[in-house]
Each structure stands twice: as C-alpha cells, then as structure tokens.
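Heads up, one of the protein chains got dropped from this complex, but the rest are sitting where they should.
Labels A, B and C are assigned to the chains in the order they are written; within every chain, residues are numbered from 1.
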Amino acid sequence: MLNNVTLLIGITLMYSTPLVFGALGGTISERSGVVNIGIEGMMNIGALAGVAGTYLSGDPWLGFLAAGVCGGVFAVLHALAAVVFRADQNVSGIALNLLGPGLALFIARLFWGGTQSPAVAGLPKVFGANAFSDTPWANLNVDSTVVLGLAAAVAMWFVLYKTKWGLRIRSVGEHPAAADTLGINVSRTRFVCVVISGVLAGLGGASITLAISSQFSITAVSGQGFIALAAVIFGKWTPQGSYCACLLFGMAQALTVVLGGGAIAVPSQILALLPYVLTLVVLVVFVGKSVAPKADGTPYEKGSR
Amino acid sequence: ATLVACGGTANKGGGSTGSAADGGGTYKISMVTDVGGVNDQSFNQLSWEGLQKLEKDGGVKVGYTESKQESDYPTNLDRAVDGKNNLVWGVGYAMADAVKTAAKQNPDVNFAIIDDAGDTSISNLTGLMFRSQESSFVAGFIAASQSKTGKVGFVGGQVSDIVDMFEWGYKAGVDYANKENGTNVTVSSQYTESFTDEAKGKAIAAKMYSDGCDVIFHAAGGAGKGVIDAAKDANKLIIGVDSDQYRYAPKNMLTSALKNVDTAVVDISKRIRKGEKLGGKTITLGMEDGAVGLAPEHDLMDDKVYDAAQKLMDKIKKGDVKPPANEKQYDTWHAELEK
Amino acid sequence: MEPDPRYAVQMHGIVKQFGSFTALDHVHLDIRRGSVHAILGENGAGKSTLMNILYGLYQAEEGTIFLDGRPTDINSPADAIAAGIGMVHQHFMLVDDFTVTENIILGDEITRGPGLLDMNRAREAVQKIISEYGLEVDPDAKVEDISVGMQQRVEILKALFRGAQTLILDEPTAVLTPQEIDRLVDIMHALASRGKTIIIITHKLREIKASSEMCTIIRRGSYIDTVRVADVSEQQLAEKMVGGHVSLIVEKTPADPGEVVLEIRDLVAHDERGLAALKGLSLAVRAGEIVGVAGIDGNGQRELVDAIAGITRARSGTISVHGSEIQNTTPRNVLEHGVATIPDDRQRRGLVLPFTVAENTILEGYRDARFGSNGMLDRRRIDAYTSKLISDYDVRPADCADLPAASLSGGNQQKIIIGREIESRPDVLVAAQPTRGLDVGAISYVHETLIAERDRGAAVLLVSLELDEIMNVADTIAVIYAGAIVGTFKQGQIDENLLGLLMAGGSQS
Partner (left out) sequence: MRTLIKVARRPITGTLAAILLGFIVAAILLGAAGFDPGASFTALFQGILSRPRYISNTIIKASPIILTGVSVAFAFKTGLFNIGAEGQYIAGAVCAVLVGAKLDLPAPIQIPIVVLAGVAGGAIIGAITGELKARFGIHEVITAIMLNWIMLYINNFIVMSDLYHRPNSTGSLAVSPSSFTTILGEWKISRAGQDMLRGMDWLQDFLVRPDVNIMFVAAILVAALAWFMLHRSKFGFALRAVGFNRDAAEFAGISVQRSMLCAMTFAGAISGLAGALVITGMQPHSLATLAAFENNGFNGFSVALIAGSSPLACIPAGLLFGGLIYGGQNMQLAVGAPTEIINIMIGTIVFFVALKHVFSILTSRLERRAEREAHRLGSEDGAAPPPPAERMTEEASAAERESECSRAPGEDRRDARQGGGTDAQ
C-alpha cells in the first residue's frame, strides 16, 4: 500500500516536471500578453541543447544551463515576430513548432551522425544515487529537476504577485496602454518574458533528456509542449494553477502505469488514453471556463484605442 | 510451427567475401526504414549498420530513405527502385504489404523484408525472420534463475506478433527455469503502448522493481531506454534486447537477447548479390545460425546460471527445446511442460 | 510667443501626421503655471493627440515643447512623468483586476529590498494623498468594482502620486453627474491653488466657464485662438469651435404617445460577474414617445439593454412587446418581435469591423428572403440595398459599400448602424449611447433621426450618460440608480440638479 502511494507520487512527479517547466514558460509569456504555442518547439531545442551541452562539457548541470540559454535564444525569434514586428502570435508560434524539432534533428545529425545522441550523464537524484534502496521511500528519490520545477513555480508565483516586476508584467498583459502611460516599456517587458519563457521551456526539454532518459531522440518531447500549453489554460494562466494542472496530468499518467499490467482488466491502449479523458472530465466538471489575460495575443500598438 | 526454415547456415554461401569481381558497375543496395527512422536503435539502425559495413567492404553502394508515415512506404520503395538499386530492403513487418506490391511491380529488382515471411509466390522477394523466442527463452531462464525475489518482469512496446515472440519466449523460459530449479518465479508483464515513450518505460519498470521484481527484460525499442534507466535508479538487473546494450548500464545489464539483424542483412545481401536464388523464400534464422543469441558479457551473472544457460542454448540449437513464439503456442508448450 | 519661465507648458508649432492624414497642423499652446486652462474642439479636432504628444505617447513631426521656459524633449511617458506631467486619459488607463493601490503605484512601486513590493507602505502613501486632496476612494478595492467617478479619482491620484505639477485631464466630465462635476471643478481649483497647473480637455462649454481661466480652441487640427474665458460667451466659444453658426437646442414637436409597446416589469438580472445588476426594474415605453434613461454608468444600463436584446438572462420579471413576453428567448426572437437595438459600443457590439459596409448592413437582416433565397446571399440585391442605405443616411464616402467598416470614421460607422436598425422599421427602438464620441454635426443628425422614428410611431428607449442629451431629446425621463428606476418625469418637469441628485442615489425630498 505504502509502496503504491509513494510509487504513484514518484511517477506523478517524474511525468509532470517537464510539463511544469513548459507550462511555466507558457504562463510567463501569456501573462505579459504574448500567446506562446511555440513551447513544443522550444522544448525540443532545450532537449537537444541539454544533451549536447552535457556531451561537450561532461557536466549535466552545464548541459541544463545550455538548454535554458538555447531555449531563450530560440525564443528570440518568437519575441521578434510577436513583439517587435507585431506579427500574428499564433502563426509565429506554430512556425517555432516546425522549426524547433527540425533544427534539433538537423543539429543532432551534424553532431552525432544520427538523430539520436549517445547516452550522457544525467542530472542527479535528489537524495543521491540508490538512496533508500529496497524501501518504498526509494520511489520518492526523485530527479533533482522535480525540485527545480517546484522551485521555479514558487519563484514565478513570488515574482508575479510579490514584486514590482510581476506587477508590471501582469499590467502589460492586462492593459498594455495603461502600463505604457506609466512609463513601463511594454515591448521590452514582453520581449523579456518571451525569452524567459524560452529559457523555461528549454529547461523543460532538458529535464526530459537529462533526467528521464539521458539522451536525445526525435521522440523525447513528442507533444509534451502541447500538453504544457493545455496546462497553462487549465491552470488559468497562473503559475500555481499550471503547476497543479501538470501534477494532475502526471498523476493520470502515473495511474495508468500503476493500474496497468493486468491490475485491472482493461486493454492497455484504453488505459493509455485515460489521462486525456480524465483531463477533459476534470475540465468539464471542476474547472470550466478560464479567462486569458485581457491583452493576451494582441500586439500592442502605441496609441491604439 | 508456422516458420519455414530454408537457406540454413549463415556462412556457407560458396565463394569468397571480397568481391568486386561481379563485373559491371557497383552493386546498389537501398533500404527503406519504417516510421521508427534509421536511428531507432533497433532493427532499422542495425540494418543500416550492416549495410554500411557491406559498403566498407567494397563493391557495394548503399543508401536509405526514412519513412515518416505509413503512406510513405510505397513511394519510398518506388524511389529506391528508381535509384537503380539492385536490392531493396524493407525494414520491419509493418512494410510487408508495401514491399510485396513493389516486388510484384518490379520483377527485375530484388527485394527483401525483415521480420516478415514474404510471399512464396513472389520470385524476387526474400523474407527474413528471426526466432527471437529462442533468445528470449534463454533470457527468461537466466532471469528466473538469477532472481532472488521470485519475481521478474517483462516490459513490451506495442503488442504485435514480433513482440509476442519476446514475451512468450521469455515467459516459457521462466517456466522452464522454475521446473529445472524447482522454484516458483512469477512474471509480471506490461506494455508501454509506444516504442518511444521512455518516461512510460521508466515508470513501468520503476513500478515493477518496487513491486519486488529484481530482473526485467524489455522489448520496447526506444521506450526500453527508460527501463534501463529505471534499473540504474533502483540498482536492479535488466536484460537488454536486439543489440548488446551492456554499454548503457554496465552495472545492471545482466545480458542482452541479441537479434543480429546487421549480420543477417549483410549475409543475405551478399548471397543475393552472388546470384543465389533466394527469391520466393523465407529465411528464418535462429540460434543455430547465430542470428539470435545472448550477449557475451556475464559479469553480473552467477557462473552456475551462465553454465546452465550455455547448456540450454545448445539444446535449443539442437532442436531439443523449441520455445513458443506466441500465446497459443505457449499454452500448448506449458501444458506439455506440466505433464 | 517667446519661451517664458512663467509658463508651465508651451507647445510651439506642433505638427503631427498619421500616415498621410495631418492630425495637427502647427498648433500653439501656452499655459501659465498655476492656472486652469481649457482646450476646446470638436471630436477629432486633435485635442487628445496634442496632449498625447505632451505626455510623450506620440512624437510630433515638427514643433518644440518648452517646460518652464526650457526646451524639453519628451520621448516617452517616463520622460513626461519625470518632468512632472501627469495625464488622466479620455479612456481610463486602469488595470481592471488590480486594486486601487496597485494601479496607483504601478511603474513607481514602493519596494523593500530589491524589487519586493511593500504593499503596506504603499497603502499608507496612497492614503496620505487621498486625505491630502480629499479624493475619497478605497485603496484596497479592485478597480473593476468601483464606480466610474471613483476610477477617475484613481487616475488623478496616479498623477499626484508621481508628484505631477502639471495635470492633464482629457474629457474628465463625460461620465460624471452634475454633482460630481461640481466636485471635480472644486478639486481642480484646489489643486491650482496649491500651484499645480491643470489642462482640461472638453467640449462642454459650461464646464469651461465654471473651471477655466483661459481656453485654447482647435478646429480640425488647426490652431484657432486662445481666449480669456471670462471675456467670451458660450455661444461665441461654440462658434469658434465649429467654425460657423451653431444651434445648441434640439428642435422637436411635442410627443403624441399611443399605447404601451414595451413594458418591463420587476426585471432582475445579473451582470457578467454574476452580481445583481437589475433589481426589480420596471419601465414602460409607449408608441410615439422617447423615454430617456438617465443615470451614471454602471447602474444597470448595460444589463437593461442586454436583457431587452435577449443577451442577458432575466432572473425574474418580464419584458413584453405588444403584450407578448420576450425575456429569456433568443436575440433573434427579440428582433422578430420588432425590437431594434443600437448598441452602446459600436465597434465591439454594433459592427463587424473587418466585414464590408455592405455585409454590415445585412448583419441582422441577412436571413431575410430580400437578400437571397435557398440559404444563399444575393450579391446584387445586397448591393442595391446598401447603396440606398448609404445615400439615405448620408454615409461617407458614398462608395464605401465594399470597404471594410473599420476604415470609416466613427460618425459614419454609427450612421451605418442607425440606418440598419431603422430600416427594419422597428416597433421598439432601443438606442444605447447613440452619440458617444460623435461631433456636433453627427450628434444632431442622430437626434433628428430618433425624433423622426418617434414621429413615425416607434417606441424609443434612449439610454444615455449625457444628461444634456436626455434633457433635450427625451419626452419622458426615467432615472436609473442601482438597478432600478427611481423616478419618472415628463420633459421639463425636472431640472438638472434634481436629476443629478437622483442619479447619485439621493432622494427627491
């Protein structure tokens, strides 16, 4: 029993962590008024950069850092399009989703001659390798990214609601003209937020390839950026909400693992779709409508009324 | 058995290996991957590595095309034919239909398909099959013999005939060990529903280990990477698949159930190039042919177990033990064993 | 005039272009420190643009700004704030779901350590200026929950919080009751007496008379004149503003009301946030009369219009047209009962801006067999209809049928809506703020049209925040307060002061 509980928690946290980073990235960008469907693409870049950085430096932490940096650099494309050129944010986000995996694979081929990297050293576990071995508590010896993800969520909550930068970011997402008249640089704020969102999404990608699997492959991210996007909306555009949405989703995945393998008499394919159905049910029954920041998705034009 | 053994031994083709002597230009071989892509760390990759080896040996030019979706199979095969290739490999049972159609349409090009029986009525198509249940059987035997907890696990990718060979061969091997050793080791088995979802592989394996399994065998392609990772985290044993996966986890990799697609591809390609009439035939390779087997490293294995496994392999090679390849065969096999 | 340190603000030779459209053409402005200075002009004259330049939101193509006699570059609002300029915008610049305090400190936050908000000290600081200037408002209330008058105070507080010496008020009175306006004028004088300079934009002549010493007049982007207010009459000001003779009175014959067409009984409805907005409202409109609903914004006007239009659910009570109940049916059913609505926000609720003018003219009637049968639209018939509507309602430019509605000016957009609604020959015409943002000419056109509809026999319900409009146009005046009608009067039976009192929740005695 205890074992099953810790197992469920451990797997939930494992599944949810890359989503947490992605969703936090989406949250910060959208709170500043820039819709970011490009999370998936940014995560792909991070997934690659994390492994490449580790491969080159031998230190997974440097790789993790590299993932953040590369995610941020890649996000500059979106920031340029959405903030500087006031392009349609949906279209540029989709473009990033096409570019991200494409570039990642292209670079991977140049690096390793194939679309898959060799295995690299992964990030350590929270309590070190093999702690609590053979006890139910071993299940709770999660990846260090889990802690970082939680820390990032808490930090973002703190920044958004307790600091002046947060106040400004939120004002820019709700009423950019008001912020502008108070001397807040709307474009710069948005630009920075989009880049931060790329950094976080990049870390999310790396927390797949450096914690869950310790190598890069085409399928490392496969759709998790979109789930993260859903978590942003599900979590009503707040860091704490998105964090919980990711946990819920991770838990649904964990349930299919715990319930699978003949524990209940359901075909495994049907079990596999459970998380997605569960998400919809929770949305319909408990969450309902969520309202985006008012200026989300609208390019800011000085003096527009 | 549904398997038709033809061809037989691997290295008796006649003639030497070094052969730029076939006259004319270079011999061209192309392969078309299934949707797994050329770096799937499974049969696509092994096939490609085999072909590259072939090219290095000289006289042959090789190439590949990756399929992105099922509807790419016919057109990619088509292009391979247009590229004036003498031999075209279709990798994976998923391509069976497309390869058969292409072979019928292009009678003057040789085709070969991996993991499918081909079609005896098509004279330019060679099917290449592996008796993976044989190596899985030994893997099961080793797992059960090595287990201290009396529980072992199997993690599959997506249910299919090929993965069935691994699962039921493995289960039979465990039964066999139970009978030999007088133990009662049980197998838990679970599928990731994906050949790529490493997280799921890891989660399932973590669950099995924390449920008390101490050895897991995986046949889950890329998702198996997660299984290996889980073994490292839990400090438990794991049995790899397809190629020797020792390098991924030297401290945990008990052994690997090999499926030497690369050597088989090299071998068949050479024989077809030599002009051997393999068309219309299914070549089924097993342990006896060296096409499936176990990885050499055994530093984590008890010597007793290793020796017993070697003996078991001899028996399989001789045909004294015939592991089952699917659930139905397993049931009959199991009933017989109980007797 | 030469730069002079006695003047807080001087703007010389300002030119501003939007594309090829010249919004300001060499405009001059000289404002003496410590004075209240009005800027007068029609809609679209360029008043806001001029002030936005002073506030750094726009950059002028030509011209110089002098502050205290020194030439100053103002490239951003931050520059303006630093130079002691504060601005209360025509469209409030408040973040709805922030608190009053958060709105005030935004951009100039009170922090502890690096960047950490110190809300306690912030609240104290805000409270301090609130009491200093007597601008009562709850610092912890969310902006979306407070009245428009309060919101305006928040805007003023924002400027004062930043230590503004010069305060620009862009049309501050449009949404206030007469009492609130008086209060604002007092505040302005109080501020001026403490040495602050006030610039007020308005086209309400009476307020200029009440508040300002000097007045600068702009017409269509050109500087006309600067006058001492005490020296001119309202009529003179109006003529300078429009550039010709204007009549300030609406001409109409007495109403001849028939039977009750639209009847609302005990209507209860909630607003978007689920709070009670209409609390048992009753109202009747007869054929051939204009009933004007007067009230301060946010007292249930929008919900009233929406409930009639079938967009907001009635929790209880009835709305009937010719005796048949229409509440809680569909907007379409309401239309089919002969109720036409001119919505308050023409761009958001009245028009589909990317649609062509032609498409907008059939927005409601498109189902009609006139515009095509078998589910298809008949281009030719639509075009014919649109051309007629364009010429009947004098929409300009005359060849705009295939242009997007977005490319028309506000007044012409409104004409399209009015034309569309009236062409359906409604029994009930609900007009919500039909003249908002229009200039004098357009306003009198709208008023004439409403009166013509009345004379045709329609029951007209006019909902407006402009007291003048209600006083001049309505035959019957109903005052709405806190979701109920608190008094009904015949035209001429009530004066502006009493009306203002009722609108603010006072009682009649």
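Everything that follows uses one rule, which is that contacts are C-beta pairs under 8 Å (C-beta built on N, C-alpha and C of every residue); 3 or more make two chains touch, one makes a residue touch a chain.
Treat the numbers as computed from the prediction; the structure is a model and nothing was measured.
Student: Relative to the complete complex, which of the depicted chains are touched by the chain excluded from display?
Tutor: Within the full complex, the chain not displayed touches A, B, C.
Student: Can you work out which residue in C:Gln59, C:Gln235, C:Ser316 or C:Thr330 touches the chain that's missing from view?
Tutor: C:Thr330
Student: Which residue among C:Ser222, C:Ser282, C:Thr318 or C:Gln347 touches the omitted chain?
Tutor: That would be C:Gln347, which touches the missing chain.
Student: Which residue from B:Ser160, B:Asn181 or B:Asn235 sits in contact with the chain not drawn here?
Tutor: B:Ser160
Student: Can you say which of C:Leu116, C:Leu377 or C:Ala452 touches the chain missing from this structure?
Tutor: C:Leu377
Student: Using the document's contact rule, name the residues of subunit B that touch the chain not shown here.
Tutor: Missing-chain contacts on subunit B: residues 30, 35-36, 63-66, 68-72, 74-76, 78-80, 82-83, 93-94, 96-98, 101, 105, 116-117, 158-161, 193-196.
Student: For review purposes, identify every residue of subunit A that touches the missing chain, sorted by number.
Tutor: Within subunit A, the residues that touch the unshown chain are 37, 41, 77, 81, 85-88, 90-92, 94-103, 105-106, 109-110, 219, 222-223, 226-227, 229-230, 233-234, 267, 269-270, 272-273, 275-277, 279-280, 283-284, 287-290, 297-299, 301, 304-305.
Student: Could I get the residues of subunit C that touch the absent chain, sorted low to high?
Tutor: With respect to the unshown chain, the touching residues of subunit C are 18-21, 309-311, 330-332, 334-335, 341, 343, 347-355, 359, 362-364, 366-367, 371-372, 375-377, 396-397, 400, 402-404, 406-407, 409.
By definition in this document, only the chains that are shown with their structure count from here on.
Student: Measuring from the mean of all protein Cα atoms shown, which chain centre lies nearest?
Tutor: Closest to the centre of all protein C-alpha atoms: chain A.
Student: Centroid of subunit A to centroid of subunit B, CA atoms only: how many Å?
Tutor: So the centre of subunit A lies 36 Å away from the centre of subunit B.
Student: Any idea how many Å lie between the Cα centroids of subunit A and subunit C?
Tutor: Whole-Å distance between the two chain centres: 44.
Student: Counting only Cα atoms for the centres, state how far subunit B is from subunit C in Å.
Tutor: 77
Student: Would you give the residues of subunit B that are in contact with at least 2 other chains, written as numbers and ranges?
Tutor: Not one residue of subunit B touches more than one other chain, so the list is empty.
Student: What are the residue numbers in subunit A that touch two or more other chains?
Tutor: none
Student: Which residues of subunit B touch subunit A in the complex?
Tutor: 37-39, 41, 45, 159, 188-191, 193-194, 196-200, 202-204, 206-208, 210-211, 222, 225-226, 229, 233-235, 247-248
Student: Spell out the part of subunit A that touches subunit C in their complex, as residue ranges.
Tutor: Spelled out, the residues of subunit A in touch with subunit C are 162-168, 170-171, 174-175, 177-184, 294, 302-303, 305.
Student: Okay, in this complex, where on subunit C does subunit A touch?
Tutor: 52, 55, 57-58, 76-78, 81, 87, 89, 91, 93-98, 102-103, 105-109, 111, 115-117, 158
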